[in-house]
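Omission of a single protein chain aside, the complex is shown with its protein chains in their original locations.
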Amino acid sequence: MELIIDGIKKAILLLVTFDREVLGITWLSLKVSGLATFISLFIGISLGTGVALTRFPGRRLVVSIINTGMGVPPVVVGLLVTIFLWRNGPFGMLELLYTPTAIVIAQAVIATPIVAGFSLASIQKLPEALRLQILALGATRLQMIWMLIKEAKLPLLAAAMAGFGGVISEVGASIMVGGNIMGYTRVLTTATVMETGRGNFDVAIALGVILLMVTFCINAVLTWIQQRERPR
Amino acid sequence: MKMRNVSSVWILALCVAALFMSSPADAAEQKNLILATTTSTQDSGLLDMLVPLFEKKTGYFVKTIAVGSGQAMAMGSKGEADVLLVHSPAAEKKFMAEGNGVNRKLVMHNDFIIVGPSADPAGIKGMKSAAEAFQKIAAKGAVFMSRGDNSGTHAKEKDIWKAAGINPEGQKYYQQTGLGMGQTLNVASEKRTYTLTDRGTYLSLKKNLGLNILVEGDKVLLNIYHVIDVNPAKFPKVNAPAAKAFADFMVSREVQGIIAKFGVDKYGSPLFFPDAGKPEFD
Partner (left out) sequence: MSSDIILQVSGLKVSRGGTPVLDIPELSIRNGEFLSIIGPNGTGKSTLLLSLAGLMKRQGGTIIFHGKTVDNGAELLAFRRRLAMVFQEPLLFDSTVYDNVAAGLKIRRIKRTGIRSVIEENLALFGISHLSSRSARKISGGEAQRASLARAFATDPELIFLDEPFASLDPPTKESIIEDLGRAMHARHTTAVMATHDRMDALRLSRRIAVMGGGRIVQIGTPSEVMHQPVDETVAVFVGIETLLAGEVRGSSGGVLEVGVNHQSIYATGDFSPGERVTCFIRPESVMVFPPGHAADSSARNVFPGVVTKIQPIGLLFRVQIDCGFPITAHVTQMAMDDLHIEAGIRIIAVFKATAVHVIRAPNR
């Protein structure tokens, strides 16, 4: 218990003294996970909406794959991305392994099925006739899709929150593809694991507390947007 | 139109994103050095001190991947690392024999110790032979916590079991964590079991552990670190100049001096003993 209080004290200390390393790690976490979420929103919403709006053979299989993808362990993704990015792997020439970009890729792969699953469900929940109504208003197919996405914006914000929450708190893939390199690919979660390994429990707890605060703030902002968007 | 605005925001954001992430990757072209090493060198904090110094001196960017010695050599044998800093001599020799590495150099040593709870249920405290201590632990059925991760420490531990003439695999007293040294020490402390550790990691974690040094000083317990360049002839993608620069750096007089003093201020005794240029231990 004393350890946790010490950790919280340490967290506050690290934050108020603008500890450069901790700020760097926090900023990298935000940047990497924010970007990964962003990419996953782009791909996931497109994919989820596409699957929700089209009928094709094998659609059930695709839906099952998306739903399974929502629960794939990050370390599995990490392993696959590592293998793909190895120097001697298929994308070795990009020299991406052990870079922040690699973490972004892995996290985007983790978050995309989550966002796609949420999008699929929320678009499917809209009334069937709404698509016809929008087309009858003179919309092109793209306009229709965009308007449907706008109609589903509240659940889609939830998708963004779920995706971001999933990746910023993820450690397995980040450590595998990023390598926890100081000042380069060390993010809050991998730093927490490392400090725990080093026995610096106070620092580990401090990093954990910072991670919690960051996720809380992001979700608070998104929730505020979501609730504000709800018309009076 | 609102619709147009939003789609342009998407595109803009993606462009910004691309810019954001591409800069470090571009700048790092051919400047990257992947150092695969053991958790003990990272967890002790030694690399945090040496790597920035190396980067400043040479302009290379070091990607330190801290894994077990076994995994580090596995990376090397795939050409996925440029230089190794490892402590598993038997495996290293095999690695060299297979032509995966060149220029294996002795860097430093510290030693392994057998630690355990102060109650010492197997009564091994003060024993001079590690193998005999292991025999006693096995005979008493006192629990021994193994890394079980093919690290250098794990390899050393297996050597000692072999010398003791015991195969502990599958025995009730033999448990494996599959974790790094620091975490394995934590587990051993919590569960009040014996374990084998390098002195450096033990010293750096000592304040949080309920474990005491019970056996030390046996010659077999020496923990020897070598630096190995991954063979560029076999793996053309390896950054050979950077690897050589790092190996030279590690055995340089300046770094050897730093190693000799590292940890003295914090733990009262050094964590590692520089050995560059000395004859091999065996």
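Letters A and B name the chains as they come in the text, with residue numbers starting at 1 for each one.
Heads up, the rule we're going with is that a residue touches a chain if its C-beta (ideal position, glycine included) is under 8 Å from a C-beta of that chain, and two chains touch if they have at least 3 such contacts.
Please read all numbers here as calculations on a predicted model, not as lab measurements.
S.K.: So which of A:I43, A:L130, A:A158 or A:I225 would be touching the chain we can't see?
M.R.: Spelled out, the listed residue whose C-beta touches the missing chain is A:L130.
S.K.: Just to verify: which one of A:Q143, A:S169 or A:N219 makes contact with the chain not shown?
M.R.: Checking the options A:Q143, A:S169 or A:N219, the one contacting the hidden chain is A:Q143.
S.K.: Please give every residue of chain A in contact with the chain that is not shown.
M.R.: For chain A, the residues touching the absent chain are 127, 129-130, 132-133, 135-140, 143, 147, 150-151, 153-154, 231-232.
The rule is simple: only the chains that are shown with their structure count from here on.
S.K.: Could you please state the distance in Å, as a whole number, between where the Cα atoms of chain A are centred and where those of chain B are centred?
M.R.: 31
S.K.: Going by the contact rule at the top, pick out the chain A residues touching chain B in the complex.
M.R.: The touching residues are 31, 35, 38-39, 42, 86-88, 92, 95-101, 104, 143, 146, 179-182, 184-185, 194, 196-199, 201.
S.K.: Residues of chain B touching chain A in their complex?
M.R.: Within the complex, chain B contacts chain A at residues 3, 6-7, 10, 13-14, 17, 20-22, 24-25, 28-29, 32, 34, 39, 42-43, 45, 48, 51, 61-66, 78-80, 179-183, 185-186, 204-205, 207-209, 235, 237.
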